[in-house]
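One structure, pasted below without further comment.
Excluded from the complex is one protein chain; the other protein chains are retained at their positions.
Showing subunit A:
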Amino acid sequence: MNAMTEARTRVTGDRVDVSAAPIMSVEGLSVGFDTPHGPVQAVDNVSWSIRKGETLGIIGESGSGKSVGLETIMGLITSPPARISGQVLLDGQDILSMPQRQRRQLRGDRMAMIFQDALAALNPSLTIGTQISEVYRIRRGASRQAALDKAVELMDQVKIPSARSRLKAYPHEFSGGMCQRVMIAMALAMDPEILIADEPTTALDVTVQRQIMDLLQEVRRERGMSLILVTHDLGVVAECADRAVVMYSGRMAETATMRDLFRTPSHPYTRALLQAMPRVDARLERLQAIPGTPPTLSHIPSGCAFRPRCTFAQPRCAEEKPELRMLAAEHSAACHFAEAIREETSHD
C-alpha cells in the first residue's frame, strides 16, 4: 500500500465497498439559464454516481457549475426559469421528475445540504435552538421540549460546548466555525443518507477548516452516510475523498479515484491544477500558474473549453468537442489526448 492510500485510510478509517451499487447517480444532467447575454449552459451533460459511505469530491473553480448542479439536485433550482434535462436517480427513481410534494419529503430526510457561508445560512432572527429543533418539529411532530432535547443531543454530537445554555443564543453571537457546526447539526437531524457540503470550509480559517473536515468525516463514518464535498481546495479533497470529479466551465474534465487523479492526471486541466499546488518537498520552485482566466459561460470557446489555456492544444481541439472517455476502471477524462497525457504522467 502506498503512502496515499495509507494516509487516507488513517483519516477516513474505512474502505468503501467498490462493487456496491450507487445510492445516487446523476445521468446527463444539464442546467441552462436565459440571461441578457443569451442562453448559458451552467452545467453541461454531467454524470457521476456515489455509493453508500463514500466521499465524492467535486473540484472546480468559481463558475464551473459545481454548485448549480447540486442545487438542482436539492431542488433549489427548478425548471422554470432554469432549463434542466437529464436524470438524478435516487434508488432508481428520477427525483427531477417527481412532484414537488414528494421531493420535499426527500429533502432533510434522505439528503441534506450545508452551505459555504454558514452565518448567512442561519436565520438571524431565530435562536439556534429553534432552528435546530425545527426539523424534528416539522417532520416528526415532536413537542417543543422533546425537539429541544434532541437539539441539545445534536449540538453535543457536533461538539458545541455547553450546548444547553446556547439554545437561546442567536447566530450572530457564534463564530464562523460554530455556525458551520450548527449547520451540520441541522443537516444531520433527520439522519440523511447523502450529505452535500457546498464548500463547507471556504469561509473559515485553516485550523477551523481542519476541525470541520474531521467532524464531517467522523459523522459520515458513524452514520454510514455518503458525502458529496464540493470544493476548490485540492488539499481538502486529497485528504477526505475516495473519488473526485473535476469540472471545467460546466463540463466534466476528469473523474477518477483520488489515487488515479493524483498519480496519473489525464486531463491537461487536472495536471495544471496539481502543478499549481504548493508542495513541501520542492523548495524555491516557482508554482506553475494556469495562464488566462476561465471563460464566461456566455462565451465558451468552440470545441474544448479549456483550449485557450491549454499547453497541449492542437487545431483539432478548436473543432471537436472532446467527449468523456473511459481510460481505465473508474477513470475517465474529456480530452483528445488523454491517453498520451496519462502515459506521460505515469512515467514521471
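Assume a residue touches a chain if its C-beta (ideal position, glycine included) is under 8 Å from a C-beta of that chain, and two chains touch if they have at least 3 such contacts; residues count from 1.
We adopt the following convention: contacts and distances are computed from a predicted model.
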UniProt lists the protein of the undisplayed chain, choosing from "Oxidoreductase", "ABC transporter permease", "Gluconate 2-dehydrogenase subunit 3" or "Hydrogenase-4 component E", as "ABC transporter permease"
Touch assignment to the omitted chain, from A:40, A:89 or A:277, lands on A:277
Across the whole complex, the chain not displayed is touched by subunit A residues 2-4, 7, 10-11, 71, 74-76, 104-109, 112-113, 115, 117, 120-126, 134-135, 138-139, 159, 161-162, 164-166, 170, 172, 183, 186-187, 189-190, 207, 210-211, 214-215, 235, 238-239, 259, 262-263, 274, 277-282, 348
